[in-house]
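I have placed the structure first, in the form of structure tokens, so that the comments after it can refer back to it.
Up next is subunit A:
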Amino acid sequence: MKLAAIKQALAAISPLAIEQTEYAGKGFVLDVKVAADQVVEAAIVLDKEDFFIEAVTGVDWLGEKEALKKEAEKQAAAAAAAKAKAAAEAAEAAGEEAPAAPAPAPAPASVPSEDVAPLIDDLEVVYDFNRYDQLCRVVIRTRVPRDNPEVPTISKVYPGANWHERETHDFFGIKFIGHPDLSPLLLPEDADYHPLLKDFTV
Partner candidate 1 sequence: MSAFAQSQTNETFVLNLGPQHPATHGVLRVKLVMDGEYVVEAEPVLGYIHRMHEKMGENRTWAQFLPNTGRMDYLHALAFNHGYVTAVERAAGIEVAERAEYIRVITNELNRISSHLLWFGAFVLDLGGFSPLLYAFDDREHILDLLESVTGSRLTYCYYRFGGVYNDIDDGFLAGTTAFIKRLRDRMPMYHNLVTKNIIMMKRLEGIGPVSAEMCRKYGATGPVARGSGIDFDLRKHEPYSVYSEFDFEVPVYTECDSMARYMVRMDEIEQSMRIIEQAVAKLPDGPFMTPKVSKIVKPPKGDYYNAVETARGSFGIRLVSDGTNTPYRLKLRSPTFSNLSLFGEASRGMLLPDALALMGSLDLVIPEIDR
Partner candidate 2 sequence: MIDYFKEIISGTWSLFVGMAITIRYFFQPVVTVQYPHETLPMPPRFRGHIDLVKDEESGQSKCIVCGMCQKACPSGCITLAGEKPEGGKGKVLTKYILDFTKCSLCGLCVESCKPEAIAFSRDYNLAGLNRNDYVFDLIKRMEERN
Partner candidate 3 sequence: MSLDPEVVRVLAFLVGVIAFAALNAAYLVWLERKEAGHIQRRIGPKEVGPFGLLQPLADGAKLMTKQLIVPDGVDPVLFKIAPIMVMVPAIMSFVTIPFSDTLVARNIDIGLLVIFAFASVNVLGLLLGAWGSRNKYAIISAARVVSQNVAYEIPMLVTVVTLVMITGTMNLHEIVMSQQGGFWNWNILRLNASPLMPISFLIFFVCMLAETNRAPFDMAEAESELIAGAFTEYPGMGFGVFFMGEYANIVIGACLATILFLGGWQCPFGLYPGVHWFLIKIYAIIFTVIWIRWTFPRTTFYSLLNLSWKILIPISFFNLILTSAMLKVF
């Protein structure tokens, strides 16, 4: 099953973005971003192509929107300053260090800028699929808002994902709609905390 055919099959469900990555550097061949509700379709397409589920990972991008917003404001300020003054001073203004490392400090108090809604960061769910007979690792990503993270479950298509999803729910609190039994897998039965969130304090 050539890579192009898989890419074309996945394009059929109109994902947000498909990107072919170079295996040696990144470790996977195809990187597909889909909306939260397209996850099951993507899984069905890959299931037909004889892929097997390797892992389901959650990533918490706390503070990312903040950083992007600050970055955008800085860019805008830098561009305005550059227009107004000579390029030399503008270069020094833009020298501020890289976006704030999202240390587990609570989200920096966002200065009450003009836009109304406070920025909601998002949690990313990454599905790794791979084939037995051919070197072809496909990654499906979705992003869900942090305040009510919900992703449809693919355990109907891949029973193997059942435990992976339960574990991701344990660590991130992402609710998998339609999952047969979302009780804690690795944490104690009565655990209501989600340790891998960046703002988790013991």
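In picking the candidates, the idea was that all candidates are chains of the complex that A comes from, given by their letters.
Throughout what follows, a contact is a pair of C-beta atoms (placed from the backbone, for glycine too) under 8 Å apart; a residue touches a chain by one contact, two chains touch by 3 or more; residues count from 1.
Keep in mind it's a predicted model, so treat the numbers as computed, not measured.
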| item | value |
| --- | --- |
| Touching partner of subunit A in this complex, picked from 1, 2 or 3 | 1 |
| Of subunit A, residues touching candidate 1 in the complex | 24-28, 50, 52-55, 57, 59-60, 98, 101-102, 126, 128, 130, 132-133, 135, 137, 139, 158-164, 171, 184-188, 195-196 |
